[in-house]
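Heads up, one of the protein chains got dropped from this complex, but the rest are sitting where they should.
All chains are identified by letter, namely A, B, C, D, E, F and G, in their written order; residue positions are counted from 1 within each chain.
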Amino acid sequence: MEKLKNILSLYKRGQIEMDEVLGHLRKLPYEDLAFAKIDHHRTLRRGFPEVVFGETKSAEHIIAIVRSMEDFGTGVLVTRVHENKAAQVMEHFPHMIHHREARALSLAKRTVQTPQGVVGILCAGSSDIPVAEEAAVTVQFMGCHVKKHFDVGVAGLHRLLDLWEELQDCHVFVVAAGMEGALPSVVGGLVNCPVIALPTSVGYGAAFGGIAALLGMLNSCAPGVSVVNIDNGFGAGYLAAMIARSAGASPGGTGE
Amino acid sequence: MEKLKNILSLYKRGQIEMDEVLGHLRKLPYEDLAFAKIDHHRTLRRGFPEVVFGETKSAEHIIAIVRSMEDFGTGVLVTRVHENKAAQVMEHFPHMIHHREARALSLAKRTVQTPQGVVGILCAGSSDIPVAEEAAVTVQFMGCHVKKHFDVGVAGLHRLLDLWEELQDCHVFVVAAGMEGALPSVVGGLVNCPVIALPTSVGYGAAFGGIAALLGMLNSCAPGVSVVNIDNGFGAGYLAAMIARSAGASPGGTGE
Amino acid sequence: MEKLKNILSLYKRGQIEMDEVLGHLRKLPYEDLAFAKIDHHRTLRRGFPEVVFGETKSAEHIIAIVRSMEDFGTGVLVTRVHENKAAQVMEHFPHMIHHREARALSLAKRTVQTPQGVVGILCAGSSDIPVAEEAAVTVQFMGCHVKKHFDVGVAGLHRLLDLWEELQDCHVFVVAAGMEGALPSVVGGLVNCPVIALPTSVGYGAAFGGIAALLGMLNSCAPGVSVVNIDNGFGAGYLAAMIARSAGASPGGTGE
Amino acid sequence: MEKLKNILSLYKRGQIEMDEVLGHLRKLPYEDLAFAKIDHHRTLRRGFPEVVFGETKSAEHIIAIVRSMEDFGTGVLVTRVHENKAAQVMEHFPHMIHHREARALSLAKRTVQTPQGVVGILCAGSSDIPVAEEAAVTVQFMGCHVKKHFDVGVAGLHRLLDLWEELQDCHVFVVAAGMEGALPSVVGGLVNCPVIALPTSVGYGAAFGGIAALLGMLNSCAPGVSVVNIDNGFGAGYLAAMIARSAGASPGGTGE
Amino acid sequence: MEKLKNILSLYKRGQIEMDEVLGHLRKLPYEDLAFAKIDHHRTLRRGFPEVVFGETKSAEHIIAIVRSMEDFGTGVLVTRVHENKAAQVMEHFPHMIHHREARALSLAKRTVQTPQGVVGILCAGSSDIPVAEEAAVTVQFMGCHVKKHFDVGVAGLHRLLDLWEELQDCHVFVVAAGMEGALPSVVGGLVNCPVIALPTSVGYGAAFGGIAALLGMLNSCAPGVSVVNIDNGFGAGYLAAMIARSAGASPGGTGE
Amino acid sequence: MEKLKNILSLYKRGQIEMDEVLGHLRKLPYEDLAFAKIDHHRTLRRGFPEVVFGETKSAEHIIAIVRSMEDFGTGVLVTRVHENKAAQVMEHFPHMIHHREARALSLAKRTVQTPQGVVGILCAGSSDIPVAEEAAVTVQFMGCHVKKHFDVGVAGLHRLLDLWEELQDCHVFVVAAGMEGALPSVVGGLVNCPVIALPTSVGYGAAFGGIAALLGMLNSCAPGVSVVNIDNGFGAGYLAAMIARSAGASPGGTGE
Amino acid sequence: MEKLKNILSLYKRGQIEMDEVLGHLRKLPYEDLAFAKIDHHRTLRRGFPEVVFGETKSAEHIIAIVRSMEDFGTGVLVTRVHENKAAQVMEHFPHMIHHREARALSLAKRTVQTPQGVVGILCAGSSDIPVAEEAAVTVQFMGCHVKKHFDVGVAGLHRLLDLWEELQDCHVFVVAAGMEGALPSVVGGLVNCPVIALPTSVGYGAAFGGIAALLGMLNSCAPGVSVVNIDNGFGAGYLAAMIARSAGASPGGTGE
Partner (left out) sequence: MEKLKNILSLYKRGQIEMDEVLGHLRKLPYEDLAFAKIDHHRTLRRGFPEVVFGETKSAEHIIAIVRSMEDFGTGVLVTRVHENKAAQVMEHFPHMIHHREARALSLAKRTVQTPQGVVGILCAGSSDIPVAEEAAVTVQFMGCHVKKHFDVGVAGLHRLLDLWEELQDCHVFVVAAGMEGALPSVVGGLVNCPVIALPTSVGYGAAFGGIAALLGMLNSCAPGVSVVNIDNGFGAGYLAAMIARSAGASPGGTGE
């Protein structure tokens, strides 16, 4: 930014011509102009700067990143941290919370916001819970309410139908399922708001590590359903929170 | 058979030794011994000798096959016969019935049997009807009752639930679906009898010509569900009739 | 409903016992209780009852469906209608609009609503336009504003960056792309609202009819991106309108 | 149920109007009406309430589930329990049986039923035995007779043909095979009753973990064959028992 | 060749040094040395120079190729020539034979050889016949005896077993099958000579254009089985003839 | 650009503050700054502005695009134009050249450049020629020399080895092959410059429309080989010309 | 056999009628008639009864099998035995040979035969050696000569061409290759005898565990090439020995 200011000063003082200014502008790194600002904007608006994908990083690496963010004064969410690694990281941050089932760590230092918008999170079987919990932790970290109901798969439909009344005020659903991945279609046919289908790698044989569920969800015959990557609980939760927050801010909202 | 009888006669009359008989037996074509009988058995028991797969055969070829069977005195079912070919074949057999939606022809010359066993045939969308009808025609041809309910897909679950009462007395279900293929799982969770999942090639994009439905069905979380090939209405109907007939013959049956 | 009322009347008059009422309730078709109502609710809230998937239906079939809906007093949207079929249908409905590029027909008889919410619709290449237009027509039919910018693929990034300012007030984006399907990731990195990735079957060779684009989008490294089926313009548009309408009703909305 | 009774009492006493009753009925959780009953029905009829899929559960979790079921007075079947986990669970239930090859545990506390129906269980090679045994244990747990013949693959056809006589009285077959998965087709051509093809993940290279066997079975040229998921011994056994029990109850049955 | 002779002459006459000769040799096109000879060798030994793959060539193109070969004095085999194209080609070569079912043309002008070796050619269903016939025509063109038995699929095993005696003197088998492709495994278990498995694209749904058959054959549990490309009748026949001719020349041979 | 100049003028005249200038700069469309210039640069440097992909465009559309480019004074290359469409387009541009085998049209109006760099273009079979020719036309259009040798597949290696001497001065190779796609590996082992492997969709059965060739090329054991999309002759030619032109401009070049 | 003799004795003595004999014959286990003989025949002719696939068997299991075969007086070949298991087995059989690279064990107790026929075994890279060695050990165990040349891949073609002279007297080739699997095509173009292509799982990334090599080999443009399963060294060797032995017995053979 200083460089740009200097150029404009020189130009104003008549020491360089307008053509020269234009030439400089063409070559300036983009961040000095606009993109850095865009990026800054995004941080402020979203309410959290970066989420750390913990799976491929060492404990030391995670600790360093969290420390730098902590200093910056924002909250931090670390996903896919397995037991041991989580313990190592926790030692350095006494206020950190370990979401065991979600395999996540969070540090909520930022100023507290009033939760806004409601996200329903459902999953088909008990093996889908870690992925569904990752979505739930993400949604809460982004400042939305969560309503969780696990183990409501289509082979026992009554469990799902029992929840019908209670789920009326959700603004969006995250529906996790492995195996045949049919739950999002069924939910999509019952509700009137967006359904984010979250395929999990649960199953064996022709489940092919989540491909069967993924294909089932992409081909859902219920409109209003879209899909994220297999086991991508964070991605589903992030998108759901985006949708719920803007819907929740509305006087009418989705539910009525 | 004559050859075998001659050998035994010669042996009895002492014209050949036991070793020689044994040597002959080792070399005799198998059909003279047992298999032809097996095959004959099967024809009688099943009530229909061969089903003609019409798709890859010319009208002339089909006419010749039907004629030879007609003479034999049994009924004939020809599957996958498209409009024009069907018309050509019909000209030669005044009593033949054209099942237009099922793309099938049948000739019911055999002695009438009392229908036995009930097969429920459901399909998810209107595009699945030809395949479901092929299953229905097959089931009826094999001498079972059929209860058909089409267009009861999971995106409008209430249509399916409305049928609950009526479907209680079926001994087995054929459930056809394309796209995400979720219907058999939902049906399998509601009923207490075998469900034959019949994937169809209906859908576009990631439906991959029925693969998505097929995988969904193979991964069904409801027990009691098995799967046949994509668009194989005949195969599903044949198996369903096998199951329904033996269950229907029982005093207790499946239901309740 | 009448049946249920009769039962309750009989019970009140003491003509049947409570046990008998409970027995009847267990057996009543579900629609008489709750589901029909749910379904009715959905129609009213959504503002359009059913969309007709025209690809697999004959012109006669489509005409009959549209007529019955027309009488019902609601609007109708028919998707995937090719040139000739569209012309046949148009003859019967003078007020119908033919969206040629979108391969859709619409009949807007219902009472006009004020559009609510803004959906940005982008596509990567000119061959993606029919699918993107299908999404656009759907969004408008559902009562949202649309901002369309086509042919802004990643190989000429400046075309996309030029639009940055103008796209700030969108509440959600539909981003269609074939081939490598990279555009949704790039857009997802630039904006702060949900991005619905819409893979198209455009491309050849290893594009595999949209699989490459689909996989690229599912693996997007930008959060806030979800995916619908290949070429499913209607599905993307429907979901986008769902999101935009509830966000657009909010005083704050999504954008800053 | 109590809630429903109260409403009806209030209505009878004139304390609420019919409209109010109808309103309540619309909102009552479904289980109070019909579904719980359905579910209850199923438990009673099937003779076993739930099968526990042990693979993804800890020993502690399994022990807790088994205990709660034990109290309920029904039998329990736990599948996919490996050596160590099985030992841990066994310590708590002295009457439990460990089916080592099938990797299953069973607790047969319920009142003994007379076995009904006969299931033939065949497998192609010695590596298919664990999956075939899982099917066998399931069938027996559900109260049917089992006839097992392992290692009768198509490369040594005479081993299979030798069994022909003995297998005549089976009501249904479970045929497990890996590699090329040809055995169900051959069996399907020899017998006159349903064949449940059970692909196993046995093989290497282009066996692709069971895909080759699965595809082979789906394309079987013998009618009466349907397929379950790869290595799904439980699913095959469950379905076979369903079929055998209703067929076995019949005076005529399949075999004659 | 002239160039090489000149160099050697110059060297002999002392006009160039040995080093120069060696230098030239290093740069000479390979055909002048050895490869052309190799190629010539192959033509002579094999008994036919080139087979023309007709599918992607115009009638004019085929006519020109056949004419040039005819002049050369060798026989010609043209594969994959459909009806019309065949008729056009036939007009120019009065002695050409049209193998209709095999979709092939042959011109047998070369000196007649005594057939040597016996190739058994089997196929599973009537739709496999064109591919099996292509193999048969190729085998005969290469100078071997052929024993053909079609429609002997595994679903009716007795048809195959009946042939057992007659097939004892074959030196090699070509076994064509579509769908589940199980026939080569069964044949491989019955005979003691090489089996060339020939997958065909016959089938529908999960046959995937021959992939199911191909995988089944690659995973054959019978030793002595190898596989060629889907529908590659020519390739299977060519290889079978190679094997049969050298085995047939032996006094002992393969059989018995 | 005018907008930017005005802002700077206002600033110089003191009518706006530096902060205001910076604010404007942040929001200006990017093209006014730098990207339009980049794009302009690219056009000038490359020597041709846009290549028109003709396959998905109507003749009218192509004519309009070519006309606008013609006016701009640059050359035009239209790829994938089939016979009829090409004829329609040719009528409007008398100087256009139709490259029949390459299915391309070119208009060479721009000032003639001296060709620079040599590209060797090889293909394995005669069916690969259209794709190889598309590469060749592209290379020539971009101003490089081409050496073409078709039908030099690995099954007749001597044809390839004969060319060894002649190919020594190529700076890069495009090697097209279908079926098993082995040719690029063999060429890559013989030459010392980059090899662009171009898989074609030629073949049948397990060629899977070019997948076999594509995989073979990606797994090439020869270093210096990279791969483009199936049938992407234009892409291979474009990249080859890029490499050849900069290598050809060098005094030393690639070869020795 | 005794049972059959008894029946015939009874018949001869007039104690049973011919019909009764025929009835018994229909039901006799097949082995008593012919198949056991077939099986016995095969053992004698092949020279080795069964090969033991060691990978999925415990050391104890292998020891038991070998012991029973040893007593029978025939040789034994155990494939896929890893280091530790091999050591355990070796302790019990002092005369057993451990083929370390081939991961095989052999016990050659049978009477020595004169080797007959020559099999050339080539492989592309050093990682393919274990699979190629498995083929070599199998071939030698079956009584053929082996010529091995490893590491002769297509990226260094001269290594292969150098062997040309030496390989002239082989009757058949086994050619193992991973990665792009091009070597069998090149060999197939150079030689005049059958080539058994043996894909290996060597490679990474898009080698997909041998699929790339497998597809390359199936699509070989050289006739006379057939393919076995990925890493199936035993299968390739077995088939090669079958071919070589009958060709080697011939006075002319293949080579000349």
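We take it that contacts are C-beta pairs under 8 Å (C-beta built on N, C-alpha and C of every residue); 3 or more make two chains touch, one makes a residue touch a chain.
What you see is a predicted model, and the numbers here were worked out from it, not measured in a lab.
Residue-wise, the contact with the chain that is not shown comes from C:154, picked out of C:10, C:108 or C:154. Residues of subunit G in touch with the missing chain: 126-127, 156-158, 161-162, 164-165, 202, 204-207.
The missing chain lies against subunit A, touching residues 27, 29-31, 35-36, 38-39, 56, 199, 201, 209-211, 214, 229-232. The chain not displayed touches subunit E at residues 1, 4-5, 8-9, 11-12, 14, 18, 21-22, 25-27, 30, 33-34, 37.
As a working rule, only the chains that are shown with their structure count from here on.
One inter-chain figure worth recording: subunit D and subunit F are separated by 60 Å, centre to centre, where each centre is the mean of the chain's CA atoms.
Subunit A and subunit D, compared by their mean Cα positions, are separated by 39 Å.
Subunit D has residues 27, 34, 38, 156-157, 164, 190, 205-207, 211, 214, 218-220, 223, 229-230 in contact with two or more other chains.
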